[in-house]
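One protein chain omitted, others in place.
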Amino acid sequence: MKQLLKEIGHNPLLWGLAFVPMLFAFHWLKPESHTLLFILSVLAVIPLAALLSLATESVAHRTGDAVGGLLNATLGNLTELVIALAALQAGQYMLVKASVAGSIVANTLFMLGASFLLGGLKHHLQEYNRVNARFQAGLLFLATVALLIPSAVGEVDSAAGAAFTQKLSVALAVLLLATYGLGLLFSLKTHRELFAVAEHGEAGDAPLPIGVALGTLACVTVLVALVSEVFVESVQQAALAFGMTPAFVGFIVVALVGGAAEMGSSFSGARRNRLDLSVGIALGSASQIALFVAPVLVLLSYVLGPQPMDLQFWPGAVVMMLIATVAAALVTSSGRSTWFVGVFVLMVYLVFAMTLYLLPPRVH
Amino acid sequence: MKQLLKEIGHNPLLWGLAFVPMLFAFHWLKPESHTLLFILSVLAVIPLAALLSLATESVAHRTGDAVGGLLNATLGNLTELVIALAALQAGQYMLVKASVAGSIVANTLFMLGASFLLGGLKHHLQEYNRVNARFQAGLLFLATVALLIPSAVGEVDSAAGAAFTQKLSVALAVLLLATYGLGLLFSLKTHRELFAVAEHGEAGDAPLPIGVALGTLACVTVLVALVSEVFVESVQQAALAFGMTPAFVGFIVVALVGGAAEMGSSFSGARRNRLDLSVGIALGSASQIALFVAPVLVLLSYVLGPQPMDLQFWPGAVVMMLIATVAAALVTSSGRSTWFVGVFVLMVYLVFAMTLYLLPPRVH
Partner (left out) sequence: MKQLLKEIGHNPLLWGLAFVPMLFAFHWLKPESHTLLFILSVLAVIPLAALLSLATESVAHRTGDAVGGLLNATLGNLTELVIALAALQAGQYMLVKASVAGSIVANTLFMLGASFLLGGLKHHLQEYNRVNARFQAGLLFLATVALLIPSAVGEVDSAAGAAFTQKLSVALAVLLLATYGLGLLFSLKTHRELFAVAEHGEAGDAPLPIGVALGTLACVTVLVALVSEVFVESVQQAALAFGMTPAFVGFIVVALVGGAAEMGSSFSGARRNRLDLSVGIALGSASQIALFVAPVLVLLSYVLGPQPMDLQFWPGAVVMMLIATVAAALVTSSGRSTWFVGVFVLMVYLVFAMTLYLLPPRVH
């Protein structure tokens, strides 16, 4: 505990934790001032993300980069799952789907690209084990095909079509979950040696003891979930005040803030020349959302939601996921990275962001 | 001959050859009992496929895996050509196209994926020469582009459009055939050393003498063609009885049964750690259908059919062929395989199969 406080004292980023109680106070006192709550929630999420990243690294220290990356991705996505479940209960399926698709694209392009860029600005040429990148890109490809094929094969609008979409969504959800489970078996058990990581990175900061780290993980995850809830409440109104389109907010802003926790770890890994950790977090988090979070949401919608949710996404979202997957497969096929690879991946993301930012509001 | 009978005595799978005369008897006595004929024809095709695989392996023993794979693919596709010619003469162009597209997808995904899975369950990590895989994937890519571009470039419905589609189909058929011929020249003659295979597999069973093998090949091919004809006759009615959609029957069931012969050899190669043989059969058979069988059918339709057939496929079929090609290119780019690679490829196939199975009948 003392070590945790010392860490907070040393790291100026963590001073921002003061925004967390401030946010809750304002939320209780002035629930209607959306723009203020939006800004406060963004300010509060960043130090929480930094703390989460610190705790995860302490745990990863004992488990190796591959398991550490998975752990980090899972905890990061836990908050996304929490937010999505709240939206699911409210029946806001459009928001759920936009946040799922947006997170996949943000992790695959922004988080990966920024990691490559930040790492490449410090190190001339970085190498990493491309087996994991190839594996995650394959999983993402499968998920994209599963989202793409129903609308490519049958354009169905009638009542028969709705029943078809619903049955197919459940079947595809089960199939994606099964693949995800088999993928864990493969990467953590039967062929874990393929995912081994070259030991070239610098060690991180002096890590927290394991008990403190696990306790911090649990507390901070809960706090992130609470802050995120305020964020989701306020973001739509605040965005209007800033002149952003709903498509831009759902797909870009929510996804970037929702992924702040993983991004912290991913970027810090890249700076310390441990790109395996960065690639594992960025692509692992994306494939986990596609093959675990989204199917679980479909299945839980039968229990929690006002009506079942399907896996039919807005066509533009499917195209963006497909392009993100192809871009990730392209850049990771060599297992080497430089700053320009990061620029390239970020530029693809920027094309999406600019298009959505300029898109006239009524459309889609 | 005695050795052939001995082989049949040893191999329980070959006892199923008894279903072949049984099928012909029932077809003569009760031509209307479609469901029975459907089941009998499936039961009869499996031992014939096993026998064909045995004979091909005996021939491949003398010719090496590359030529053996080509021989196997060609003989397997001979039956598909025979069936398609019958449907062509009857003017059933929808069935011809569905079976062509379905075979390409089934070979590229199901046969390749199941080979990887079956091989990977026995061997921890399998290696193969990726030059051949890359070569076949390239041919498939070209064929997919040829099927895709006419509908992408010009949406033409009028009479001028029909004439355009017809002329273009003939031109593309000639181009694909020329590429196929040049590909044979390249892989069997000018650059055959690139396709050489590492000698790491186990030898197969004691092979048949070459004369018996060739005789068996000829006879069994004829029998498979006859059985297939009964199968095609009965499958549509039987499928209705089982509640399958026509899309599922044409694209999945017919393609899987039609490919049974090649599958036997492909799977047995994978089990004996000779993945070069499996990849050669699976992708070689797919590219042969795309670049040889389909164009030949277009050209022959001018002689045999009631009217010319074009190369315009149902858009959903083209999308599935494109995805299958990309998936094959992705997984074979490393030249290594494990059980999970097989799972991944099979899952892509399963996404297609489930979608077609659930698709409301009227649509497409």
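As written, the chain order gives the labels A and B, with residue 1 at the start of each chain.
The rule is short, and it goes like this: a residue touches a chain if its C-beta (ideal position, glycine included) is under 8 Å from a C-beta of that chain, and two chains touch if they have at least 3 such contacts.
The model shown is predicted, which means the values in this text are computed figures rather than measured ones.
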Option from B:Leu182, B:Ile210 or B:Ala241 whose C-beta touches the chain left out: B:Leu182
Residue, one of B:Phe19, B:Tyr93, B:Phe141 or B:Phe231, that touches the chain absent here: B:Phe141
Touch criterion as defined above, residue of A:Gln3, A:Ser33, A:Gln312 or A:Thr338 at the omitted chain: A:Thr338
Those residues of subunit B which, in the complete complex, touch the missing chain: 134-135, 137-139, 141-142, 145-146, 148-150, 152-156, 160-161, 163-164, 167-168, 171-172, 175, 179, 182-183, 186, 190-191, 194, 329, 333
Positions on subunit A where the hidden chain makes contact: 124-125, 315-316, 319-320, 323, 326-327, 330-331, 333-334, 338-340, 343-344, 347-348, 350-352, 354-356, 358-360, 362-364
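The rule we apply is simple: only the chains that are shown with their structure count from here on.
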Centroid distance [mean C-alpha coordinates] between subunit B and subunit A, Å: 41
